[in-house]
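Beneath this line is the structure, given in structure tokens, with notes to follow.
As you look at this complex, bear in mind that one protein chain is not there, while each of the others sits in place.
== chain A ==
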Amino acid sequence: MAAAAAAAQDEAAARDVQRLLVQFQDEGGQLLGSPFDVPVDITPDKLQLVCNALLAQEDPVPLAFFVHDAEIVSSLGRTLESQAVETEKVLDIIYQPQAIFRVRAVTRCTSSLEGHSEAVISVAFSPTGKYLASGSGDTTVRFWDLSTETPHFTCQGHRHWVLSISWSPDGKKLASGCKNGQILLWDPSTGKQVGRPLAGHSKWITGLSWEPLHVNPECRYVASSSKDGSVRVWDTTVGRCERILTGHTQSVTCLRWGGDGLLYSASQDRTIKVWRAHDGVLCRTLQGHGHWVNTMALSTDYALRTGAFEPAEASVNAQDLRGSSEDKKPLARMTGHQALINQVLFSPDSRIIASASFDKSIKLWDGRTGRYLASLRGHVAAVYQIAWSADSRLLVSGSSDSTLKVWDVKGQKLAADLPGHADEVYAVDWSPDGQRVASGGKDKCLRIWRR
């Protein structure tokens, strides 16, 4: 690898190109190796060879390179053209390892799963990607067999619309909440209800969140937020409410159980409250939003869904990025959307934040600083939900105009357009293994999309 770099250097020297001193640096600021000389027209591939050689790993890792926050796409020279560079100083090139595997964009609808007799409101793949569950306005929760793409189980039990569903981190249980405030637990392998119905909320359930796997491997506790302004922690083995966290004065719109034992709840009363999970004490109240907080995302969301963790947090609606969990002040305020923001998500590698809004656009922001990156336009009506692919390179969005669109995040443009639904698309999810995208909507059918 060093030989290849040397060869490149010789070649460039022969062509008498300007040379620069560069130093590789990782995202945390750690320096890699010592500064060395490269020609200005060096390409990212060659940089990758050199960097991999310096990292001295068995398998070469794909990398992306950034100079002063601008990505090196074609050659170093091109990127520096727009910036003032002092050729005497050592230039810092920040390298970011990308996901080794590559998820391919989904392009076609492989099946349309009918069965629900009312609009499909929520869709979720299990953390292992083996099962698919959907909740609907006809009060049933259905499990679907992914290998044959046919219905597996239909679970009756709710008496009103099933508003939210959530898989336990080990993939063995599914919790579903309905508009009457009732929560039921299901076993995906048999389709039967597990335990007793958890009743206690007086109004509808807005969100469900399980306790992370690393804290408790038996997946015992689940937290639920409701329009009645309270958050309840339930013990699923016994079937009763362990703790009730009150404090919000209006509906709690979003709930997240963080990896460090803290529960984050966002509400229409414009605050986000942070609670200690094991004893229910309110730690912090984060204020600053100007209106209802519609949605919230943790940078560890994807990791908690599938595996290990690292904490930080962001909350939205005229977005505020907050630093580590100790801070009370917002880190960054991300404005730009012209209508309400319906969903915000960190990418699985937590480098990019995507926000879907009713102003028909999706905006991308830097995951650490909150800096605006790009706007993805293409939808002709409100964008309802988005989902990231596991390698953080693709984003799928479902909208009120009945289409789904797959976006290439690196190129910041549309990768594939997925029409097919007859009416508004209410829920989308990308399976953690990257193979499939599932979407459900007002036309009562669930569609599975593959490559």
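Observations on the structure shown:
Going forward, contacts are C-beta pairs under 8 Å (C-beta built on N, C-alpha and C of every residue); 3 or more make two chains touch, one makes a residue touch a chain; residues count from 1.
Keep this in mind: contacts and distances are computed from a predicted model.
A single chain of the complex does not appear, and UniProt lists its protein name as "Ribosome biogenesis protein NSA2 homolog", one of "Transport inhibitor response 1-like protein", "Ribosome biogenesis protein NSA2 homolog", "Small ribosomal subunit protein uS10m" or "Guanine nucleotide-binding protein subunit beta-5a". Only one of the listed residues, A:41, A:118 or A:242, touches the absent chain: A:118.
Considering A:89, A:108 or A:159, the position touching the chain not shown turns out to be A:159 (whole complex). Among A:142, A:289, A:360 or A:447, only A:360 touches the chain left out of the display.
Screening A:79, A:136, A:166 or A:209 against the full complex identifies A:136 as the residue touching the chain left out. On the side of chain A, touch with the chain left out of the figure occurs at residues 118-119, 121-122, 136-139, 159-161, 163-164, 179, 204-207, 227, 251, 253, 294-295, 342-343, 358, 360, 380-382, 384, 400-403, 417-420, 422-424, 426-427.
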